[in-house]
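Just one protein chain is left out here, and the rest sit where they should.
The letters A, B and C name the chains in turn, as written, and every chain counts its residues from 1.
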Amino acid sequence: MHVLYFAWMRERVGYATEEIDPGAARTARELVETLKTRSEGHAAAFEDLRAVRCAVDEEMGDLDMPIAGAREVAFFPPVTGG
Amino acid sequence: MHVLYFAWMRERVGYATEEIDPGAARTARELVETLKTRSEGHAAAFEDLRAVRCAVDEEMGDLDMPIAGAREVAFFPPVTGG
Amino acid sequence: MDGAAALPKVSVQREDFDLGAEQARLAGTSRDIGAIVSFTGLVREITGQGAIESMELEHWPGRTEKALAEIVAEAEARWPLNGVRAIHRYGRLAPGDRIVLVLTASRHRQAAFDAAAFLMDYLKIQAPFWKKETGPEGGRWVDARDADETAAARWRTASEG
Partner (left out) sequence: MDGAAALPKVSVQREDFDLGAEQARLAGTSRDIGAIVSFTGLVREITGQGAIESMELEHWPGRTEKALAEIVAEAEARWPLNGVRAIHRYGRLAPGDRIVLVLTASRHRQAAFDAAAFLMDYLKIQAPFWKKETGPEGGRWVDARDADETAAARWRTASEG
């Protein structure tokens, strides 16, 4: 599964994308639990989940979105464009 | 007293400005009664007073505005700019 | 503001205007503007009386400029604006021609949007302009729209009610 990080989450993780095996994770939130253990950077990126948004196969949603069969999950802080 | 007409009121009266003696007229409405008698064009211009706006010395208001001491009274239909 | 205070806020003119140039002039070298809203009004070909060939805009020279300046001053009193500009044309115009331009600059977008909408709503009912359309059946003075009174009234409710 392809995982994307943006903005300060990307900076904390240390890179923008990675390939991971989601294992038994059924939702984005469960995937986060796996990702947090990968490095201190990952743990820092996911330190406050209230500040984390996600998209599964480019569909924006919350952390309880199912990820079964997804090719890509993206994590990012609330957007600040415009 | 200087009287101004705009838009279709000007067209009906036949000219844009005239000098008149307001006589005993105390308000714009009383002045209208005098003006209506000046020509058929004037009568046509003031035929429906609901469609007439006025300004006394450039101050917009309704036909009951006092005109005592005024140098100029303007009559016009509702504005349609923008 | 590099002399921005010397720029006219209001113009009543026969000539066309250049949106890009006007906005660049309004922004000047400011680093404090976060939002600029522009409104451009254009002559539509199909109106209440069918396809028109042209439009003649009459106005009250002197009083028109004063009316626009009053509306601009009211907008500046209501919203924190870094800049404001109103241009209204008069004379003969054809379908597709620009009639009016309103520009508002502020730190934040809501003030710029609201001030521009306010300016247009008030200009519609307070600036002494009268439109005469010429179509296949001759000339016809445009009627004032009740909707314009309603649009302007919402600003009174918002501030006084």
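In this section, a residue touches a chain if its C-beta (ideal position, glycine included) is under 8 Å from a C-beta of that chain, and two chains touch if they have at least 3 such contacts.
The structure presented is a predicted model; accordingly, all values stated were derived computationally and were not measured.
Where does the absent chain make contact, in terms of the chains shown?
In the entire complex, chains touched by the missing one are A, C.
From the list C:7, C:46, C:73 or C:153, pick the residue that touches the absent chain.
Here the residue in touch with the unshown chain is C:46.
By the contact definition given up top, give the residues of chain C that touch the hidden chain.
Listed in rising order, the touching residues are 18-21, 23, 27, 29-42, 44-46, 95-96, 107, 109-110, 112-113, 116-117, 120, 151.
Footprint of the hidden chain on chain A, which residues?
4, 6-8, 10, 55, 58, 60, 74, 76-82
Just so it is clear, only the chains that are shown with their structure count from here on.
Please indicate which chain is farthest from chain C, where distance is taken between mean Cα coordinates of the chains.
A
With chain centres defined as C-alpha means, what is the inter-centre distance between chain A and chain C in Å?
Those two chain centres are 48 Å apart.
Could you please state the distance in Å, as a whole number, between where the Cα atoms of chain B are centred and where those of chain C are centred?
Using C-alpha averages as centres, the distance is 27 Å.
What residues in chain A touch two or more of the other chains?
None at all.
Can you list the residues of chain C that touch 2 or more other chains?
Within chain C, no residue touches at least two other chains.
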